[in-house]
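Only one protein chain is missing; all other protein chains are in place.
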Amino acid sequence: MFIAKVTGNVVTTQKVAKMTGTKLLIIEPLCVNEADKTFAPTGRSFVAVDSVGAGAGEIVMVTQGSSARMTDTTSDAPVDCVIIGIIDSVNVPDGVVYEK
Amino acid sequence: MFIAKVTGNVVTTQKVAKMTGTKLLIIEPLCVNEADKTFAPTGRSFVAVDSVGAGAGEIVMVTQGSSARMTDTTSDAPVDCVIIGIIDSVNVPDGVVYEK
Amino acid sequence: MFIAKVTGNVVTTQKVAKMTGTKLLIIEPLCVNEADKTFAPTGRSFVAVDSVGAGAGEIVMVTQGSSARMTDTTSDAPVDCVIIGIIDSVNVPDGVVYEK
Amino acid sequence: MFIAKVTGNVVTTQKVAKMTGTKLLIIEPLCVNEADKTFAPTGRSFVAVDSVGAGAGEIVMVTQGSSARMTDTTSDAPVDCVIIGIIDSVNVPDGVVYEK
Partner (left out) sequence: MFIAKVTGNVVTTQKVAKMTGTKLLIIEPLCVNEADKTFAPTGRSFVAVDSVGAGAGEIVMVTQGSSARMTDTTSDAPVDCVIIGIIDSVNVPDGVVYEK
């Protein structure tokens, strides 16, 4: 899994039937800079199915690949990226990188 | 999943039997620049099976890996990349990155 | 899937039993430069099982991951990369990138 | 699999039910510099489920993808990254890169 920021959303009307009703969010993966206790942006973008009620600006945990189909929201769907949690805090041994 | 632009198509006569009749499009993944509200090109290329009737120049949503076999078009085929939706709009909190 | 050039082959005598008799080719993934109508080399190398009778110098279509096991040649084998087609042509809206 | 350093942890209250009770650690993949007998940091971050009782600062072995679901801790869960061992030593032909 990786840590990401929700940066927006995607609207698609014309899509495969199994995707009907899914909420699609744009996410940007973040790296943890242990020394500076900050997140480093990656500039990359993915589209993830939301299974936990996440919103724009929130820091979330994302699962990729076949494991992204292991939620009730995504089972048997052509989904390779899913938000599985909203992050409360990210901690390093001597401090806090993020707190909601 | 990721956002991509359809940039062309591939023709192959000599191929594995399960691929007969599939429409093969070339796609370029795009990143979302949240601050500038633009797409950033990646310069990368994939070949994706089209399952939604997409055409050159359109902005689409693409699924990779084993999840790419979870559509009626691609079931049981040696396919690791499929177009699952044509994107209407991509939105960030304070604006619009793309509208069809 | 991606487009690749066959650049060579690999010979291995000592290998897992399920790989006996497979033809192993070296491939280099190519990117499509839509503006210039050319292929851009990536400098990367993979070893792929050939399931369509490809040869050195040919431009082929390659599938990766678990989907690489979805051909008669690779079923149940420890194979994560397979050539599934020999490409006849690659086309962009206003021209041809490649023709066999 | 790859070698990684545990750099911190993630706390998430709001998450998919199957993730309840899992310990989530932040890891940074390391590369082995054979000539210098050192680890090279990669600056990348993943979130991994801990299945072996690892702690901050430890050097661990990490499995990704569908294989990350092949432990008792992660079976059937939307998990694509798991710590499967705590590393005692990393050795190259003429020396030691790491010893716990």
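A, B, C and D label the chains in the order they appear, each numbered from 1.
As a convention for this text, contacts are C-beta pairs under 8 Å (C-beta built on N, C-alpha and C of every residue); 3 or more make two chains touch, one makes a residue touch a chain.
Keep in mind it's a predicted model, so treat the numbers as computed, not measured.
The missing chain, though absent from the view, touches C, D when the full complex is examined. Residue positions on chain C in contact with the hidden chain: 7-16, 18-19, 24, 26, 28, 43-48, 56-57, 65-66, 68-69, 76-81, in rising order.
The chain not shown here touches chain D at positions 1-3, 30-32, 34, 40, 51-53, 61, 63-72, 82, 84-93, 97.
By definition in this document, only the chains that are shown with their structure count from here on.
Here chain A and chain D face each other with different sets of residues for the most part; under half of the interface numbers are shared between them.
With centres defined as mean CA coordinates, chain D is found 32 Å away from chain B. Across the assembly, chain B contributes 65-66, 68-69 as residues in contact with two or more other chains.
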